[in-house]
Structure formats: C-alpha cells, structure tokens
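Just dropping this structure here.
All protein chains but one are shown in place.
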Amino acid sequence: MIAIQDLRYRYHDGSEALRGLDLCIEEGEKVCLAGPNGAGKSTLLLCLAGLLQAEGRLRVGGHDISRQGPGPSALGLVFQYPDDQLFCPTIGEDIAFGPRNQRKSEQEVADRVSSSLSAVGLSGFEPRCAHHLSGGEKKRAAIAAVLACQPDILALDEPWANLDARASRAVTDIMRNFSGTLLVASHDLTRAAFVCTRLIVIDQGALVGDGPMKDLLQDLGFLEAHGLEP
Amino acid sequence: MGHGFIDRFSRMDSCIHRLDARIKIVLTLLLIILAVTTPPQRLLAFVIYAGVLLWTTAFSQLPLQHVLRRAAMVLPFSAFVALGIPFVHGGETVPLFGLRLSVTGLWILMGATVKSMLAATALILLMSTTPFNRILAGFRALGTPKIFVDLLSLSHRYLYLLIEEATRLRRAAIARGYAPKWLPQTLIVGRLVGNLFLRSYERAERVYGAMCLRGYAGYLPTSGFAPVSRRDGMLLVVMMLLLISVRVFVH
Partner (left out) sequence: MHIPDGFVSGTINSVTAVVSVATLAFCVGRVKKELADKAFTVPLLGTIAAFVFAAQMLNFPIGGGTSGHFLGAVAAAALLGPWNACIVLSVVLVIQGLLFGDGGITALGSNIFNMGIVGGILTFPVMRGIRALLPSGRSGYCIAAATASWLSVVVASGFCAFELALSGTSPLKIALPAMVGTHMIIGLGEAMITVAVLTAVATARPDIVPAWANLDGTLQPAPMRKAPWGLAAAGLVLAVALALFGSPFASSSPDGLEKVAEEKGFMEAAAEDKVVWTKALFPDYKITNIQSEKLATGLAGVVGTMIVFACGFMVIRFMARVPAKSGKVDAK
C-alpha cells in the first residue's frame, strides 16, 4: 500500500527533516507514527500526500508519488489545524468540494455529503459555517471533508491536539470505524493504543523503532529515550 | 467585532430572509444609487426611502436598535469631512447659535449625512437578512467574475481568524507593557503586522495544499439558484417601479 525507500527531505535553510527513511505499510494496517516534536512526522505525512517534494522512492496505493505534484490521491490527509481544510463558506460546500472535483453527479455529491457528515456525527451541519463550530466539531468536519473523497488510506496529523476528552473520544471512534488503512501521527500513545496495532517511532528524521503497539509500549526505556510515554 | 455580530441575524427566518438573494441585492443597490443621486432639497423622497427601509426592518424581524446602531457607525467620517462645510461655503448665510452658516453648505452637509445613513441602513438590512455565501452566489449570478467571487469567499472565510490572530498578537504586546503614544513606536506595530503576514502566507500555503488534495483545479464550486418565483418577480418589479418613481416624481 505504502512503500518508502531512502526518503530524504531538506527544509529551505538546508537542515534535514527526513534522513533516509525505509518503510512498508500493508493494506488495512492501523499504524501509529510517533516521535517527539520536530521528529519529522508531519513532514513525512506531507510527503506521502505529495505536498512536499522529497528525494527517494515513494509509492502510495500503487502510484509513484515522488515525481507527481500535489493532487488527489489514494491517501486522504487530515491536517492538524482544521481551519486550513475548511475553506468554503459552509460545511456542506466544503464537504462537497472533493466529490465535485472528482466530477461526481450532484446526486452522488449530496449522498456523499450526508453520509460523511453522519459518519462523523454531524448530520444536519450542511448550512453551518466553519467559523461558528467548536474545535471538536471543526476537526470532525475536516475529517468528513476528507472521507467524502473516499480515500483508501486515511492519514491524520495530530488528531487529538487541542481537543477536550469528549471530542477526542468522538475522533477516536471515527478512526475505529474507518475500514481502510489508517496512519495516525501523534505522540499521544494512550489514545493511539485504542486505534492502532502497529507503532512506528521516528526521531530526528530517522526510523528508530517499528513493531506491534503492545510490545513497544512495554519498553519504557525506549519510549523515554524518544520523548514519549505510554 | 466578532463574527456573530454580523452573522447572528443573517440565519434568522422571516419573509425577507427567505427572499431570493439576487432580488435583495438588486433592490438594495437600486435604493442606494437612487438615494445617493437625489438632490438634498427633496426631503419627501428621503422620508419615503427611510420608510421603505423601516418597513423592511419590521418585516425582517430584526431589532431596530441593531440596525440603527450599525448605521450610526458611518457618522464619524461625516463629522470629519462635513462639519466644516457650512462654515466655508459662500453665498447666502443664516445665523444659527450665534454663527453665520452658509445655506448651501448646510444643504450639502444634511444631504451627505442623510444619504450615507440611508445607504448604510440598506446595506445592513441586506447583510443581516442574507448569509454571506448567498450574497456571493448572488454576485456570481449577477455577473461578477468567478475569480473575484472566490477571492471574496476565501477572504471572508479567513478574515475573522486573522482578526483574532491580530488581536492575540496585540494583547500579547500589551501584556508586556506596550502602550504606544508616539509615532516611532509604530515599529512595534510593524513587527506585529510582519508576523501576521508570515502567518497569513503560511496559512495560504496550507489551505492551497488542502485544496489540491481534494482535487482543486482553480475554481471553488458555488451553489446555484432556483429560478425566481412569480411572486418574488412581481415584488421585484413593484419595488423597482416604486423606488424609481419616488426618485423621478417626488419633489
């Protein structure tokens, strides 16, 4: 599903964000991508979505992403800040944006809008405008906008950041209900353990740990060394 | 100046709220243009325009206080530009409070103030009875270029977020003892604005990324309109005739 070979990325100032990553994620896996702040989690997700151009080989859903510019792909990325993903005047138009660009019929678009909104528990939010929603509602609306494009892989960047307990639970439930491949970048391992079965740890742009979630959570010394806690 | 301040009323329900946005836009613009071009001496015409606006306010169930308070916000500019007018214009003068004021000047002052108030009231009624996305769809349907409508839409979407960011930056500066009194201290405002620009630019980059991932091809989709109903069409024609005849025949 996702195959990465020797992936490297440099910022404007020349510092290395990713230093030769090798990774393979199979279809249907539920993966948590963990690491301390500045480890390169977000950069990796942006590369996988094709929004950053990195060196190395990068295949997502059978397509070579490394040479392709930003565009729709098998991977749906939910950003950390939902305001950046809700750019239309109303929630309904926002969620319809993806399907409409896929040239679906208006009937199909309407179906997808209502089904993705009900999947995130926001049925009837179509005429609301993003600015009036709470942080948790915005986050769920942003997820619905990505789900409406029907991605094979759902990638989320810090999905629980800035959310209260109830909103976090709602987001966790949405992820558990998603049937495809799941990729969650977070350092909140307690919440991630409810959703993911595999844990990948990166630190300073390099892969430092990869294995079943349960096993790695036992290794407290390893987690401590990379700024994480179970 | 929160978002709710303007938007709170636009999603209420009344016969004016339900009216087709295109009709509301056309009638508002017509009323403003007619009012602005009416000579100030035709007091009766202004009374009728004000009557139409009051009547609309009543039907729209908006609180009158909200409408008037918002309309009064244009007064400071009038004061700045216009209060000097009666003193500096020549011609016939009248004594008032022991001053000699030019009659022409007084007419100009009165006309400009009344017109700006009427226009502001009409706009507030339009914006308080129509959600902004319907206004934009109306502009699009009335022939505004797609790109310009998209820009208005995006800019309106991020406006309040950036105002909040600006307010936070300013508050952070004040919390650390920023109390500007003199022009050189503007440099600190400059740093805030520079910071705000970088944040805005980076937000634009993230928004563009989000758009591309969902298949953006240069245009935002907008919702369309049902054809104008016969009842709404009749209302449009009657109101246009009424307003134009007031402008032409009432002296």
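Chains here go by letter, A and B, matching the order in which they are written, and residues are numbered from 1 within each.
Following the convention adopted for this analysis, a contact is a pair of C-beta atoms (placed from the backbone, for glycine too) under 8 Å apart; a residue touches a chain by one contact, two chains touch by 3 or more.
Small disclaimer: the values here were computed from a predicted structure and weren't measured.
In the complete complex, the hidden chain is touched by one of B:68, B:108, B:141 or B:250, namely B:108. Summary of contacts with the chain left out: across B:51, B:145 or B:233, the touching residue is B:145. Taking the whole complex into account, subunit B touches the unshown chain at residues 1, 6, 29, 32-33, 35-37, 39-41, 70-71, 73-74, 77-78, 81-82, 84-85, 88-91, 104, 107-108, 111-116, 118-120, 123-124, 126-127, 132, 135, 145, 147-148, 150-159, 161-163, 165-166, 170, 180-187, 189-198, 200-201, 203-205, 207-208, 211-212, 216-218, 220, 248.
Methods note: only the chains that are shown with their structure count from here on.
If you average the Cα atoms of subunit A and of subunit B, the two centres end up 40 Å apart.
For subunit B in complex with subunit A, the residues that touch the partner chain are 3-4, 7, 11, 131-133, 136, 153-154, 156-158, 160-161, 203, 206-207, 209-217, 220-223. Chain contact summary for the complex, subunit A toward subunit B: residues 46, 49-51, 70-73, 76-77, 79, 81, 83-90, 93, 96-98, 100-102, 127, 129-132, 145-146, 149.
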